[in-house]
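All protein chains but one are shown at their positions in the complex.
Now for subunit A:
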Amino acid sequence: MNTHSQSSNQNGGGGGGGGGSSSTFSPIVLTSTYRLDVQEKYTFGYEIGSGTYGMVYKADDKKRPNNKVAVKKFRSTKEGEGLSLTAYREIGLLKELSNENIVKLLDVCLNPKDKVLYLIFDYAEFDLFGIIKYHRENSSHFSDATIKSLIWQVLNGIHYLHSNWVIHRDLKPSNILVMGEGKECGTVKIGDFGLARIFQSPLKPLNENGVVVTIWYRSPELLLGSKHYTRAVDIWAIGCIFAELITTKPLFPGKEKDPKIPSLFQDDQVEKIIRVLGKPTLDMWPDIKHLPEWKRLSSMEAFPNSLAKCVGIDENSQAYDLLSKMILYDPSKRITASEALDHPYFKELPLPLPNAFTKPIPYPPRLPINKKKREFDD
């Protein structure tokens, strides 16, 4: 945290009267906006996440006591490149999106002197990665009601995105946040829009940005080299997460080959899928023959479909019916978010609820990351 300046005002552009006399920074332009330093608006707590973009901190909103926020800090990436495309996708889209199941961008702060940008979100105490891990380590399971409420809300958020021509492209348990105690307790918030794209008349094919989507949740069409992202890639990922909520274990935990070579055929991941769903045939998925890696797939060993057994649910249940439609091989036949929300699974008891949790919430709150390293550094 000591990377944040203690100076009370770093107002580079405060033509409007920011008393930034203590700063020696002379901004390149004098704009009319009066800027408050992020430190004046938020009290920083510990670090709760990090990525290539920078770090995420838990913080207090000074104006709204008792309101925790998450502050995502972006640094200018490589020398000479300014803010990353990831940061721009996230700001650009989140400024426009508004849905109860999508994280809300509350504020944006910046510091032109240090070239740092901060995105401020509502603080979510939990994410699916953490709470699935809790159940796995305690050998306990989610209740049916919780699973259904979580998946319904994820689908609801994705339906909103998809109907607005946005594909998330990086759905995984750690990107699905759930609010803790408070008025939105138990509400899902889909986060991390760093890879999200508007897919209406894109200027470049989406795949030119390198292969995306964490490998375990990556759809078969992407694994087989498809050049076109469709909404169906998000549905596949949600299907994988659905199964993971049921069993508390990842459905297709493939071993990733060198992630630095993005076009590499991920044979272990493909095999994990085939072992559960069987090998796709031309009957099931006619367009598969057009995919670049189709030949390599043909030479792989065949297995029978064992999804029901792997997930441990009845083949005649509505849950099984929905799951198998979400992880259907052929993306053009895969269920859409709006069809999934209409599925009988969500009409039968227990009904999905806006609060996915039952009280008391057993999960431990978020802890600082790199705690040991930090103590060592101090």
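Quick notes on this one:
Keep in mind that, in the parts below, a residue touches a chain if its C-beta (ideal position, glycine included) is under 8 Å from a C-beta of that chain, and two chains touch if they have at least 3 such contacts; residues count from 1.
In this section, contacts and distances are computed from a predicted model.
Choosing from "tRNA-splicing endonuclease subunit Sen34", "Glucose-induced degradation protein 4 homolog", "Cyclin-like domain-containing protein" or "Iron hydrogenase small subunit domain-containing protein", the protein name stored in UniProt for the chain missing from the display reads "Cyclin-like domain-containing protein". From the options A:Thr43, A:Ser163 or A:Ser338, the residue with contact to the chain not on display is A:Ser163.
Note that of A:Ser50, A:Ser76 or A:Asn355, the residue touching the chain absent from this view is A:Ser76.
Residue in contact with the omitted chain (choice from A:Ile91, A:Met284, A:Cys310 or A:Ile369): A:Ile91. Although one chain is not drawn, its touching partners on subunit A can still be listed: residues 12-13, 15, 26-33, 35, 76, 80-83, 85, 88, 91-93, 95-98, 108, 110-112, 115, 117, 163-166, 197-198, 200-204, 209.
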